[in-house]
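Structure incoming, see below.
Left out: one protein chain. Kept in place: all the others.
In order of appearance the chains are A, B and C, and numbering begins at 1 in each one.
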C-alpha cells in the first residue's frame, strides 16, 4: 500500500483526488491537510464521502507528510514550492497539481505567476506528468508537475500533427471551453450560478496562464518553434473541457484519423473517434481524452475532450502515481463515464 | 460468472445497467437486445462505453436469452410480461425494471397501465426488489419486480415512521422532484432542453402511476391502511430524485433521527444524516439513498434523495442480482457519487 | 415623471428594479446608491444596461434621496429601517423590498431577524404591498412593505381556499422551490454553479424567515388561526418560484378552479389555469402569478408560480409604485415572459 498525503484537500481538485483514492486498491490515505478546515471530518465537507473516509482535515504538518510515500499538492499556485524541497529530502515523492513546476524557465514562471520561484533548481528535475509523452521519466521521477487542464486537452490534440510536421506551426489556434469547476471552489460573485448559468463567454482573451505551458509543451515535444493563439471560454456546466484546434495543413494527403489512431494506439486513456464529434459527457468522471479530427479545405480541425477534474487534474495525478509505484497504469481509474 | 442478458438496452435505464455491468467482476454481458437498433455496436450509441464493451444490439431472441442465468428487462411497461413466463420455465431468472410485476393486484395494474395483465398468476410469486425490506425473499427469487424510482425514495423515507406507528397514516404527503432522465430517452418535444431547462413544474398532479405502487408498499410493509397525496415535479437537471415527505406526528417525544439510524443501521446503501439536508448530487451515480428527518411543530419532514437511475433503477437491480446469486450485496456498486 | 431613488442597487433585486425602471414611461431614475460601488457607472456592473442608463452609483446621501418622490430600498434586512423615518418626514414615500416592515409585531421581527426594530411605531402604518389584497391602502400609503418572494407565491395560492373556509386551517403545507437568484448576489461558496448546478435540495427545514410572514398573511387576510408547515428548496435554475400547496378540503363539493377564477377575475397579474400545471418559465421576466388547482381525494393541491425577481420583488414594487402615484397598475410591466 502506498501511504498517501494530500495538502489542500478542500478544493475541487482535492475532492476529486479523495474520490479516486478512497477507492484505490493500493493507496492508503494517511493525511489530508487544510489550514482553514483543520479538525473537520472530511465527509462533513464532502457528503459523497460519508461512510467511506474517516479522516479529518489536519493542520499542515511536515512531519506527518514526510512519513508518506507520496504527497499530492492540490494547493493554489506558489504553495507547493515552499514545501517540496524539504519533502523530497526526506524521501517523500511529490505530485504537484498546481503550476509550480510546470514551466522550465523560472523567468517565465515569474512573468505569468507574479512571484519569484522558490526552488528554481528543482525545475530541471521535475517531470511533466503527461504519460502519453513522458511515461518512462514519470516512472522514476521524485517530483511530478501534473499538467494543467487546458494544456492536457490542447497538447494531446495538437501533438500528432506537430510530430508529423503536417501543419504550419506559425499560426495555431486553440479555442477551448471549460465547465465552471475549472475555476475552483472560491467564494467569488462571478462564479455564482446566477452569474454563469445560462450564459457563455470568453475570458482572459489577452493571455491566459496556460498559454506558456501549452507553448512549452508543443515546442518541446514537437521540436520546433510554434505560435499559438489560445482563448478559453466558460461553459454553463460543471465538468468538462472541449478544445477545438485549428491549423493549416501543409500536407493535405494525410489520413488524419489514421495518424491519430496510430499515435495513440497503445494509450489506455486516449480514444480516437473515426466519425462524429466527442461530447464532454462521454468522459465525465472518467480519465479518458477523446479526440476527433476533421477537415474543411486545407484547415484541420481537432476536437479534444477531457473531464477537467479527472484527466485534467486528479485522474492524471493518480495515473502518474500508478506509474511511479510500478502499478497497472489504469488502477483505480476504471470507472466509465457517467452518461447521461 | 453470471451470464447476463438485457432486453431493451437503448434507454437510460438500459444504459445505466450497461455502465454498471461492464465493470461488474462477476457478471458477463452476453446479450443486449433492441428491436430498433439490432446490428449497431452498443458503443456507437453510448460513447462512454467505447473500448469497454464489444457487443452489438441484437434482435430479441428468446433462445439466446434463455441461455442466460439472468435477464434484465429495461423495456416499456407491459413488455416484460409477454416473455417472462417462458424465460422462467427455461430456468432463467428475471429482474424487470418496468412496472409489470410491481402491483400485486392485476385489477390495479389494469386501471393504471391501461391493459390487462398477461400473466397475473406470476404476480404472487414476483418479489418486490427493495432489499431494505425484502432481502431474504430476494435471495431465492426467480422473478424480481424492481421498484420504481419515486417509490424507492418515498418508501424508504416513510417506512420507519409507519413501522413505528409514529404518524397519522390518513394524511401523508409526498412532494417529489425528479431530474429529466426519469422521463426516459424518448423523442418528445416536451423533454427538449429548450422546454425543460431553466424551468420547474409539477406534473401528473391528479394521479401518477407510482401512487398505487407507493401506497401498496406503505400499506403492506407497515401493516396499516394509509392515505397518500403524491405530486411529482420535473427539475432542470439530469439525474436525481428528492422527495420531501410530510406527516403529522402522533408521538412527539420520539428522537426521529435515532429512529431512522436504528432502522437503517445495517443497510449498506441507506445513509441517515444527523443534520442538514441531503442534496441529490451527494448520491449522483451512486447507489445510496440519503435521508434526513426534521420537525416543524407536530409536523415531521423527511427528505430522501437517490439517483433515479441507480438506486431508483439499475443500481438497485444490480444490488438485487448480487443477492440472488449469493454475492456481496455491494459488488460493482462501490463507486462514490460524482461531486461536483 | 416620478423622481425615483434606489438604495442598494447592486444585488439582483436592485438590478431588476433598474431593468424595469429604465424603461418605465413615468419614472425618472435620479439616484442609485451603493456604499461599495460608489463612482462606478451602473452599466459597468450590469452590461445589459449599457446605453440605457447613464447613472453612476453614489454614496448613500439622505439629501439626494429626500429630493426623490419615491425611494426603493433593495438593501439587506435591517438597513431600510435606519433611514425610513427621516425620509418619510421629508415627504418622500418609500417602498422597502426587504423584510423590515413586513411583520406587524416587533417581537416577531426580533425573533426571526435577530435584532431589535429601529422604528416599531412605523409597523402599524406600513402597508403590506400585495395589491391583490391591499390595493386601496397601497394607493395612499407613504410606506410599503414589499412582500417576500415565497410569501407572494404562497399567499396568492392559499388565499381563495381560506377566504372560502374550504380547508382545514390547522394543517397547511407549502412545499416551495426557488431558483438560485433568490439567495441574492453574495460571494458564498455554497451558491457557486459547481455547488448548486445539477442538484436539488431542501434548506431551512426547521424554519425559514418567510414562515412568520406567510402565517401573518394567511391569518390576517383570512381571519382565522392557521398552522402552516413550510419547506423551501433550491432549484438549479436562475429565476422562478413554484409553490405546491397542500390542504385537506372540508367542502368537497366546490368547483375549485371556478373559485380561483372568480377571486382573481379582475387581477391584471394573476392568471388561473383551467388545466395542466404552470411552469416557472411561463412567468420568467414577467409580473404574472399563474395558478392551477387540482385534487387527489380530499386533498387540494395548488400550484403557484412567479418570477421571484419580478412579482416576487421588483415587479411587484413597480406595481405598488404605479398604484401609489395614480398610474395604470400595469405600466412598465407589460413585457411578456421570455419563453423559451
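As a working rule, contacts are C-beta pairs under 8 Å (C-beta built on N, C-alpha and C of every residue); 3 or more make two chains touch, one makes a residue touch a chain.
Note that the structure is predicted; figures quoted are calculated from it, not measured.
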From C:134, C:177 or C:284, residue that would touch the chain that is not displayed: C:284
Chain not shown: contacting residue from B:115, B:193 or B:224: B:193
Residue of B:119, B:238 or B:256 in touch with the missing chain, whole complex considered: B:238
Candidates A:91, A:116 or A:207 - the one touching the absent chain: A:207
Absent-chain interface as seen on chain C, which is shown: 12, 15, 19, 22-23, 46-52, 181, 197-198, 238-239, 271, 273, 278-279, 281-286, 290, 334-340
Footprint left on chain B by the chain that the document does not show: 12, 179-181, 183, 185-189, 191-198, 236-238
Residues of chain A (touch criterion as defined above) contacting the omitted chain: 171, 173, 175, 177, 179, 194-195, 197-203, 205-207, 211, 227, 229-231, 233, 235-240, 242, 244, 246, 248, 277-281, 284, 292, 294-297, 299, 301, 303, 305, 340
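Following the convention adopted for this analysis, only the chains that are shown with their structure count from here on.
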Distance-to-centre winner among chains (Cα means, whole assembly as reference): B
Where chain B and chain C are represented by their mean Cα positions, the distance between them in whole Å: 39
Where chain A and chain C are represented by their mean Cα positions, the distance between them in whole Å: 45
Where chain A and chain B are represented by their mean Cα positions, the distance between them in whole Å: 36
Residues of chain C touching at least two other chains: 179, 194-195, 197-198, 236-238
